[in-house]
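With one protein chain withheld, the remaining protein chains of the complex are depicted in position.
Naming follows writing order (A and B), and every chain is counted from residue 1.
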Amino acid sequence: MTTTTLAELAALVGAELRGLDPAAAAELEIDGVAALRDAGPSELSFLVDPRYAGELEGTRAAAVLLRPDQAALAGALPTLVLEDPSGAVDRLASALAPRTEGPAPGVHPSAVVDPTATLGQGVAVGPLASVGPGASLGDGVIVHAGAVVGEGATVGVGTVLHPRVVLYPHVEVGARCVLHAGVVVGSGGFGFAPTEAGWVPIPQSGTTILGDDVELGANTAVDCARLGATRVGNGVKVDNLVHVAHNVQIGDHSLIVAQSGVAGSARLGRGVVLAGQVGINGHVTLGDGVRVGGKSAVFKDVPAGREVLGIPATDKRAAIRNMRTMPRLHELERRVRELESRLEERGDSA
Amino acid sequence: MTTTTLAELAALVGAELRGLDPAAAAELEIDGVAALRDAGPSELSFLVDPRYAGELEGTRAAAVLLRPDQAALAGALPTLVLEDPSGAVDRLASALAPRTEGPAPGVHPSAVVDPTATLGQGVAVGPLASVGPGASLGDGVIVHAGAVVGEGATVGVGTVLHPRVVLYPHVEVGARCVLHAGVVVGSGGFGFAPTEAGWVPIPQSGTTILGDDVELGANTAVDCARLGATRVGNGVKVDNLVHVAHNVQIGDHSLIVAQSGVAGSARLGRGVVLAGQVGINGHVTLGDGVRVGGKSAVFKDVPAGREVLGIPATDKRAAIRNMRTMPRLHELERRVRELESRLEERGDSA
Partner (left out) sequence: MTTTTLAELAALVGAELRGLDPAAAAELEIDGVAALRDAGPSELSFLVDPRYAGELEGTRAAAVLLRPDQAALAGALPTLVLEDPSGAVDRLASALAPRTEGPAPGVHPSAVVDPTATLGQGVAVGPLASVGPGASLGDGVIVHAGAVVGEGATVGVGTVLHPRVVLYPHVEVGARCVLHAGVVVGSGGFGFAPTEAGWVPIPQSGTTILGDDVELGANTAVDCARLGATRVGNGVKVDNLVHVAHNVQIGDHSLIVAQSGVAGSARLGRGVVLAGQVGINGHVTLGDGVRVGGKSAVFKDVPAGREVLGIPATDKRAAIRNMRTMPRLHELERRVRELESRLEERGDSA
């Protein structure tokens, strides 16, 4: 953490300082931003949702960001009053975060860049990274320490490959992508034919194509296609430890939360959202804007715009009703048994 | 993609060209193979399953592979007629895929190979890979960029370690295995004893042994054993992001789909198939040929040959029936309530 004074930070975001005299604010060192209940005496905090106003009382924060109409809630606490506390929080946190230089433009002497690779303007290749024959890195690409760019792979302008990313040969990564540490793009699709002699690999001759502005989380893996390409559309955001199988097609601006898996040849439309630990069966199609709840398993096509949940996934509202009934299932069986015996008795007595 | 002409490709797979004159075919450049609905005008496509014959109409493919008895379906489309379109597709796709050289035999100058390591004939060690003391690499082994072979580890003839694979010390990998990028073999098993002072590690003194012809997907992890060895049998195929815990035994020719996990000391027989995101409890035994459906959790032993599904996993047919009933569970409770009140009323009126 770097530090700066409360007065400087108030000026940075154009906030009005209340509850503290300017001289004190000019000397109060601040080193972070945190939630009300976590903040310490050298940190700022903030209130956006008035439901949490109760936490203002116990906070140890040096000062609190508040909207003008909520400023009175702070009581005697020093406050920074401004129209958009939420936006200011991110600016302040960025200002206070430690500086990270990253690899400087140029190729680190320990990196191995094949002479037939093409590097754009301002490309930075970090320590012990490797760039294969015929690979192409667009302007401003950053290849962090230990990343591996396979032969013939192409990386678009401004993309960042974090440490130990692996691009298999000939994959295509768009512009302004962020691939986090340990990401693998283009690994062999999982296809085997059963024979008397065991599983025989089905050749995976295709490739993987990521659009522009794609983000892939740590240790996520996207396989190549058997034929053609596994495609991840523009603006798609993928969390950590996600599996994308061979020939999957993911539409633009979809979002996939951690540990979800999309099986072979499944197709996700535009703006699809998968919550965490979701599984999508092979060859299934999800229409545009489909939303799948956490831990669901989707075995069938889902039409555009639907929200689904459960194992197997069904309409979300119905699934919630059924999930809420589950805790009474054992009791329900008992009630049925009782009904049966009452009816039996009456039958006998009839 | 490399390109070649339609005439050359027809000759390559011994197909009869129909619907296009030979001179045109000799000039028509083809650069890929794709599904009917995906193929563009410079790509081939194919029909194997007649249910998809309807897609022939709208395809933009340059030509379509068909069996003689289905050739008429293509109408005016140029066709390559041959007995086995499915097999030909893979040969054509391989022919059209861009060439990948991989690391040349020998040790790249940037790699670090301990002088006490043993390298067979034609071994290739790529850039920035490391091979520890006493490690042994069989003939034709390929160690891709950034992979790490621990001290004393042994790797069988013809095995390929993709970029950033890690073999812990003393693990044994068989012949002709393929370990995809980010695979970890031999990491410490997860065993801790609860004490007053917290969790105390149980020593994991064993190793990990992979048979021949094993494939492990990207970022999959196989732990070492507490005692003896975690064993993965011959011909076992494992997908991406799979977890195999300490002392697990996996029988020959089993297949494990992505994101499944097998807990400590579980035993899988020969030819077991786990679909995606399956969990196998510790110490559970699955008999030969057991098949577990997607997203299941297996808490108990399963006899040979059975198919199971669900959380907890039970007989597959019964589980499907029960899963299909689930969407009506809430309604079922309402029906029971109604039965109860009807019976109550009658009781009153009786």
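Here is the rule we use: a contact is a pair of C-beta atoms (placed from the backbone, for glycine too) under 8 Å apart; a residue touches a chain by one contact, two chains touch by 3 or more.
These numbers come from a predicted model, not from an experiment.
*Asks:* Using the touch definition from the top, which of B:Ala11, B:Ala24, B:Ala104 or B:Leu227 touches the missing chain?
*Replies:* The one listed residue touching the chain not shown is B:Leu227.
*Asks:* Looking at the whole complex, which of A:Ala229, A:Val257 or A:Ala318 touches the chain that is not displayed?
*Replies:* A:Val257
*Asks:* Which of B:Thr159, B:Asn219 or B:Ser254 sits in contact with the chain that's absent?
*Replies:* Checking the options B:Thr159, B:Asn219 or B:Ser254, the one contacting the hidden chain is B:Asn219.
*Asks:* Mind listing the chain B residues that contact the chain we can't see here?
*Replies:* Contacting residues on chain B, toward the hidden partner: 110, 112, 128, 130, 132-133, 146, 148, 150-152, 164, 166, 168-170, 182, 184, 187-188, 190, 192, 198-199, 201-203, 205-206, 219, 221, 223, 226-228, 241, 243, 245, 259, 261, 263, 277, 279, 281, 297, 299, 310-312, 314, 318-319, 321-322, 324-326, 328-329, 332, 335-336, 339, 342-343, 346.
*Asks:* So which bits of chain A touch the chain we can't see?
*Replies:* Within chain A, the residues touching the omitted chain are 32-35, 38, 43, 89-90, 93-94, 96-98, 100-101, 108, 110, 126-128, 144-146, 162-164, 178, 180-182, 213, 215, 217-219, 234-235, 237, 239-241, 252-253, 255, 257-259, 276-277, 294-295, 311, 323, 326-327, 329-330, 332-333, 336, 339-340, 343, 350.
Simple rule for what comes next: only the chains that are shown with their structure count from here on.
*Asks:* In angstrom, rounded to a whole number, how far apart do the mean CA points of chain A and chain B lie?
*Replies:* Distance between chain centres, rounded to whole Å: 24 Å.
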